[in-house]
Structures are given as C-alpha cells and as structure tokens.
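Here the complex is missing a single protein chain, while all its other protein chains stay put.
Just so it is clear, A and B label the chains in written order, and each chain counts residues from 1 on its own.
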Amino acid sequence: MDFLVPGHLSQYNLYVQNIKRLLVLTFIILLAGCSGRGISAQDPSHQIKIIENKGSDTIVNLALAWAEEYQVIDPTVQLSVTGGGSGTGIAALINGTVDLANASRRIKEEERDAALENGSDPVEFVIARDAIAIIVNLENPIEHLTLQQISAIYSGAINNWKEVGGEDRPIVRLSRETNSGTHVYFLEEVIRLGEKDNQTLFAQNTLLLPSSEGIGAEIRQNPNAIGYDGLGYVNDDMKVIGVALADGKPYIFPSAMTVNNDQYPIARDLYMYTNGEPEGVIKEYLDWILSSEAQEIVTELGFVPITK
Amino acid sequence: MKSKQITRKETVSSIREFLITALIKAAGYSAILFVGMIFLFLLLESFPALREVELSNLLSSRWYPIEDYYGVLPLIGGTLIITIGATLIALPFGVGTAIYLSEIAPRWLRETLKPLVEVLGGLPSVVLGFLGMLILSPYLRIWLDIPTGLSAFAGAILLGGIAIPTVVTVAEDALDAVPKSYRDASLAIGATEWQTIWRVTLPAARSGVLTAVMLGIGRAIGETMTVMMVTGNAPILPTGLKDLFSPVRTMTATIAAEMGEVANSSTHYHVLFLIGIILFLISLAVNVAASAVVFRQKKSQERILS
Partner (left out) sequence: MTMKLSARQHKQRLGFSLLTLMTFLTVIPIIGVVIYIVYLGFPAINLEFLTGFPREGMREGGILPAIIGTFYLTLGTAIFAVPLGIGSAIYLSEYAPDNRATQLIRIAIINLAGIPSVVYGLFGLGLFVLFLGFGTSILAGSLTLSIMTLPVIISTTEEALRAVPQAFRTVSMSLGATKWQTIRKIVLPQALPGILTGVILGLERAAGETAPILFTVAAFFLPSLPNSPLDATMALPYHLYVISTQVPGMPIKIQYGTALVLLVFVLSMNLIATTIRSRARAKRQW
C-alpha cells in the first residue's frame, strides 16, 4: 500500500505547480500587453494609426523601404507591409480588408465589379514605373531578342537556344506565379504582343516560381534559363537582354531613361489602390509617396520614378 | 448529525464528478467534431466548383486559373509522382535504418543515432526547401544532365528525407516491441541473425512497420513549402516515370501559392477548396487502408496466438 502515499509523487506536484506558475505569469504578460493598447487608444494625442499595405511582390520591397522612411518622418503612423502578389492585394481590396493595395498590373473589369458589389470603390494611383527586364545566365551568349522571339520562346514555339542564335541547349522558361501582376502583364503585353484577341498561353512546362528571388536563384546558376522580372530585382550576376519591338528595330536595354521616354517596349506603371478617395493619414502617406523625396527611394531600388 | 454532513459533501463532490466526467466525455468526442467540421467546410466550399466549372474542364490537362482553365489532373499527377518517388526512397532507407538501429547496432550507437534521426524530423520544411533550392537543384541539373534541377526528383528526394525520420521512429519502436523470445527461439534452432531479422522479427513487426511507412507517405503527400521551392511548380501532367525529372506542380503547392490571391467565393476559390477536399480524401484513403491492414494483422495474430 506504500505507493499510494509516495514521497516521489510530491515531485510531480512540484512539476504541476511550476507549470501553473509559468502559465499565470504568461497570462499576466499577455494581459499587460492587451491593456497597454487600450490605454493608448483612449488618449487621442498618443493614438497610433496603422496603415495596412498589401499586394504585389514586385512592389513589396519598395513599399517596405517607403514604410521605413515614413515612420521616421511621422512616428504616429505604423505601416504593415505584406506581399502575396498583385492578385492578393486586389482580392483584399475587394474583401475590404486592406487600406492600400499594391498592384503591378491594372485592376481588371471583373475585379472592379466584384469590389463595387462588396461595397469597395477602388481608386487608382500610379506610384512608380517599372521596366520588365528579360534576364539570362551570364554564360549565355545571346545579347538581343525581338519581342516576337520572346513571345515564341515563352509560348513554346521555340525550345532550343540555337533557334535564336545561341548554344545547343534546351530553353528553361522561368516565370512568376499566376497571382503575380508581373505574370499577367507579361502574358498580355509580351506573349500576346498586346493584342486583345490573342489567346496564346505560356508553354505548359514554364516553371512558376514563387517569387523574384526564386527566379534569380535559378538564373544565376542555370545557363539554360530565361526569365523576366522587374528591373529592381536584377543585379550584376544576371545578364539583361536588349529588346527590340520588331525585327529591324533597334535593341533597347531597360533603364529609367528608356522607360520614361517610351523607348523600352516592356515598361509598365505600378499602382496603389485605395478604397474610395483617400483621407486622413492614408492621404498624407500617398501624397508623400508621390513627392520627390519618396521618388528618390524609387530610383535607389532600381525602379523608375514617375515624372511630374 | 455527522451522517448529514457526509451526505452534503458527497452530493457536492458527486455533482463535480459528474460535471468533470461530462467535460471529459465532450473532449473525447471533440475529435469527431473537428474532423466533421473540416470535412463539411471543405465540402460546402468546394461544391460550387462542380456547378461553376464543367467536368470536361476539371478533367482536362491544363491548369491556368486566371484564364479559366481548371484542369486538376496535372496537379493530382504531380502529387502522385512525387509521393511515389518519395516512398521509393523512404521505404528502403527508412526501414533499413530502423532494422539497423533496432537489431544490429550496438546500444551506444543506437542511443546516439536515434535522436539524430529525430532531429531531421524536426527540421522545418522551409529550411529543407531553402537548402534544396540553393544546393540540391543545381547539382541535380549537372549530374543528371537535365534542363533544370527544379524537378519532381528534387522534390522526391527532399520529401523522402522528410518522411524517413517518421518511418524510422515508428518502425524502430515496432521492431523493438517484438518479444526477445521470438529472436531467441529463431537463433536457437540455428538461423543466422540475418535470417532471423527477415523471417521472424520483421514479419512479427509487420503491422507497426506498415503503419510507419503509411505515416511516412502521409507526411510526403501533405508537404507544402519544400515542394513549392524545389519542384518548379509547372503544371505538367506526368505520364510516366521519366517525368520524374521534369518539373511538376503539386496540389499542396497550388493551394499555398494561389490561396492568397483569390477573392472570397470566386470560382477559383471554390476550385482550390475542391483540390483541398481531394487531398483530404486521399489522406483519408491512405489512413483507412493502413488501419485496415493493421486491424487485419492484429486479428490474424490473435488467431495464431490463441
């Protein structure tokens, strides 16, 4: 009968006691955290306004850089930045769960209708411009391609580099995911050559990589690969291809200059959408984004500032 | 006087006993509640897909949701080929390691290696995917002379690696549970240790080892982040084992990549839930199959032992 009143069981009681103490402590910490917020919300002079910024993965690093800079300028505003693709941002706008939606493509008609049905009214702002660079591995001897060649490559009509004057290697096509505005833009303006009725699609074996760095990592080490992405994601360990509008036209390399004087054929606007006309802190933030101070950050990150 | 006090105390404590028992009973049934909730929710949200998309579209071989191509076959095929590949790796290495640890390795080695294998089980899948993307896929491209290392094969290797610890842990426990008397009897009649393992111990632990393999397969089917980072995510329908070396797109990666962008209650949203419920049903099938095998095993063992 000894084991019913065993001394060692008190050890387990100690265990349980300690766990209970840990739990109580944690609860107190949590409670303190919650009530802290409550206090500041009641005092308007200390009120922190949070702006939620969500969407394009192309824009996300720019948005982050802006957020970091703006919080120095106005510490009462806190900006949370999330990616997920232009589609994600616009979906959040439709659902009414975000203040600022970042998009590297225009909102589609169906999306605008869905938003209006849900009570959101998207208002568009152009916040920067971007060039889509065509990138290949540094070892690839190709220097230029025409838009038609790029379209043929990506739609699966051309499958070997030697068909465009390169080495005898299979072409590995890299792309962003379908939720990316960059992907949609590329489909419409490059693969379909901007033609509204064109129904060409990406080749089925195009790799859909989850993000720009996914594309970068593969380009850096695979000589078979071709990819596309915003100029801001291109760096020195990739090779940028000059693009010509058509056979015989000059080959243009993407840069802020060639985008702003409309020479580079694959250039686009980058957008932010708000729900209705912006007011208050959101308006102030957007005004600042469109100012020359913020646009300098645009250049620093490799995008193209909007010209006034 | 005293008997009245005892009665009141007894009543209070018996009410408390009743309440606690009720709570525990509720907790016990909660598992059914949750599975039911998940299944129901998936069903409700996926059903509209069957109305909004024609069956011929769903059964086609092109998945391109932004242009309304909803062919789920490439995705199912992608998951299947990677799972098969992962099983082909995890089964021999996993069971082999389990046998080694349980039957052959000296005790000190076993105590060192078993926790080490469990370490791999604890490696977050994101870490493995990240390493796979940076290290494994370039090597695969060069060694195998394929256009790109981002392929089903890379996925299968990593998933096999993720499944192995599960297989080893559960299989090793199962082998360990086989009574020593079985082995002793076999050795006593002149069998070598090798023969004992294959003809006595392993068959005796069959249900546990099978459970281990099934759990490993389940783990492989459900893996998301790793496959997203190393398989290339191209929705190609694999038609043969040679497609192991081409990129594929799994159901799990599709959900993870596209869920964020869908507007609530759009067709795309519903189709993603449809994929979700297909995944749910596949893992249900694997689990039921495993339990059935184990159950039949136990029944036959009971018959033999009685």
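The rule we apply is simple: a residue touches a chain if its C-beta (ideal position, glycine included) is under 8 Å from a C-beta of that chain, and two chains touch if they have at least 3 such contacts.
Quantities reported herein were computed from a predicted structural model and do not represent experimental measurements.
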By the document's definition of touch, the residue of A:Gly166, A:Gly181 or A:Gly232 touching the omitted chain is A:Gly232
Hidden partner interface residues of subunit B, rising order: 13-14, 16-17, 20-21, 23-32, 34-38, 41-42, 45, 92-94, 96-97, 99-101, 104-105, 113, 115-120, 122-131, 133, 161, 164, 168, 192-195, 218, 221-225, 229, 252, 255-256, 259-260, 264, 272-273, 276, 279-280, 283-284, 286-288, 291
In the full complex, which bits of subunit A touch the chain not displayed? Write them out. 1, 3-4, 8-9, 12-13, 15-16, 26, 30, 33-34, 36-37, 57, 60-61, 64-65, 67-68, 71, 78-83, 95, 97, 210-214, 216, 232-233, 235
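Heads up, the rule we're going with is that only the chains that are shown with their structure count from here on.
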Could you state the distance in Å from the CA-based centre of subunit A to that of subunit B? 33
Residues of subunit A that touch subunit B when the two form their complex: 84-88, 90-91, 94-95, 111, 114, 169-172, 177-179, 184, 201-202, 204-210, 214, 217-218, 221-222, 224-225
Provide the residue numbers of subunit B that touch subunit A in the complex, in ascending order. 62, 64-67, 133-134, 137-138, 141, 147-150, 228-229, 232-236, 246-247, 249, 257-258, 260-264, 266
